[in-house]
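Removed: one protein chain of the complex. Kept in place: all other protein chains.
We call the chains A, B, C, D and E, going by the order they appear; numbering starts again at 1 in every chain.
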């Protein structure tokens, strides 16, 4: 079975992430959306909240599994029997850091391929960071995140 | 069956292209390496020579097919029943033009996904253009192209 | 009166160009859309055809004027009494060449400001070049160019 | 009246910022230089000090107003009746983050245009961050900031 | 004597840094590898540990000297009688910040030239940050850092 891991912080998951996941499921038998425990920055949502959020918005996709992991991403992918890591590209600055990360991962686990997919142009300006900034000041979140995530964001910043 | 098309000029095929093809075959059931007839620039090798060259260097890969096509790349991919277009990324400047092309292709054929793979760092400086420049002045082509291509290049510039 | 010149090849005008023009008219009293005679590349449409095309698609905008010019862009802008040159930015590669051009123009005519506007994300992948490529192979041009331009492109490539 | 808001941290205002403001006043009837309260980083100068600093160095420009704001930039711009946000571009990395911010702002307030102006080449290497670094170690600040700002910086780091 | 300073955090020194140093010694009579005391971030190794580490891995290079400094890099270079600062370039994002720093340094000390060297492609994905990330999770450090540094990293994260 052709398994791919889509790792990330998903703090919170955005419409751009969902776009990438919906593209990935047409290419792989199973896609594991994997929340990294060891993200450097102070998160807004706990890992549990992020898992719940992802399970809610991905409920209609049968070949997607939601999980969390600690440690090196490639080691987690190896344990899951994955052949590929999925990464979304939006902009040139993404490209640079992703390129570096892909080459490091290739060195650590040569049998796992990093596969880059591109978001639709209309999602190219959305990031978890800009979503949180808009939510903090009660800006309109339509089209930036799915409705359940918008509700969870409004609750956080009330 | 999960089919992908890897389109390009391949004038000539480089070690970087081969690296991308070897990565793609681990992810797809069949990879079609497709030479575009309608490339804008004055080519060094005819389409026939490029097909022969590709068949020689890809002979050991059973699930790779070599072909040529005219017209829009996505239309060719649709005719082949492909689910994905493969593109290699080496550098930021690649990224920009590839991003534009991927968005145009997505608009023309939303059911076909563009999948980006990255070459190993050691191939990141190799392009068909730089290979021809080195060959023109009898520079050493080792590691830049496979041996049969190096011979064909030396013949061209004798 | 606050006059701005929007110079370009417009070979042909795209939906992205129109987006920039519609943004510019909210900021300036008059916008002159100016076709450059001295463009380096082999054009698809004559300057007359491009002027006709622009006048057709801009007919509903009262404070827009369509014109053609020869020679240095800043000299033309000075003759028109313009205070600003309008340029659209879509991508990082645009940015670099536009930055260089803006600094050269500033040196030649310090009193004229280059004003950059950004196209909506959905137009960011459209260029005159990609439009011509799609038209050449009878691809669908919806949303890439206004309808009269799509008709003129289909006539050219019949 | 054609009003533009030039938002920023201005911690401190640099010669590059002043260059942008002097360009903006030739294009708009009024330019509001607006200090954002909610900047993420630990500032060197308080908002009051930054307002005082801006008022001092902009005293000769009659159609410039200095202000501070909280919350979303576009909401502040709407309250001021502004038609445009002014942003300066110096480099490719500016471009990327500015592009993302402009698209987010366009979604939140479609009637407000983001207008990008470019600093002169000689200011392209100056940022508030590099100015503070130079001041911290008593380096020469000539041409990087106006004289009153240089004095305030020397006082801070004494 | 033609002296160059290679400044940095070296937290820790990587195989990429060593590659730059080995290139620099063919061009200059003496290369001073200089650890900056005043780096903004929380370091993993103390300055003493970094000096020891550098002296160990550079012991075979007679015209290299290891040192530490406080304050502005150009002032340190002036005190050492250096004619040049050495910087390594790996990627576009390096380029931008290095370009800004080089122009600032040129303004502060016009007689000192910044000289950029490029790492081999195989080191282009290695940074002190990615090395620490790999070490934290017990990933393989071969080829990323010299052996004594790998041992010191393993000790830190035990």
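Everything below uses one rule, namely that a residue touches a chain if its C-beta (ideal position, glycine included) is under 8 Å from a C-beta of that chain, and two chains touch if they have at least 3 such contacts.
Bear in mind that the values here come from a model prediction, so they are computed numbers and not experimental data.
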| item | value |
| --- | --- |
| Where the missing chain makes contact, among the chains that are shown | B, C, D, E |
| Options B:3, B:25, B:61 or B:134, residue touching the unrepresented chain | B:134 |
| Residue, one of C:3, C:25, C:51 or C:72, that touches the chain absent here | C:72 |
| Selected residue (touches chain absent from view) among E:35, E:64, E:84 or E:108 | E:84 |
| Residues in chain B touching the chain absent from view | 91-93, 124-127, 130, 134, 137, 139-140, 143-144 |
| Touching residues on chain D - with respect to the absent chain | 92, 121-122, 124-125 |
| Interface with the unshown chain - residue positions in chain E | 2, 23, 26-27, 83-84, 89, 92, 95-96, 99, 102-103, 106, 111, 113-118, 120-121 |
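Just so it is clear, only the chains that are shown with their structure count from here on.
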| item | value |
| --- | --- |
| Chains touching both chain B and chain C, listed by label | A |
| Chain at maximum distance from chain A, centres defined as averaged CA atoms | C |
| Farthest chain relative to chain B (centres taken as mean CA coordinates) | D |
| Multi-partner residues of chain E (each touching 2 or more other chains) | 92-93, 124-125 |
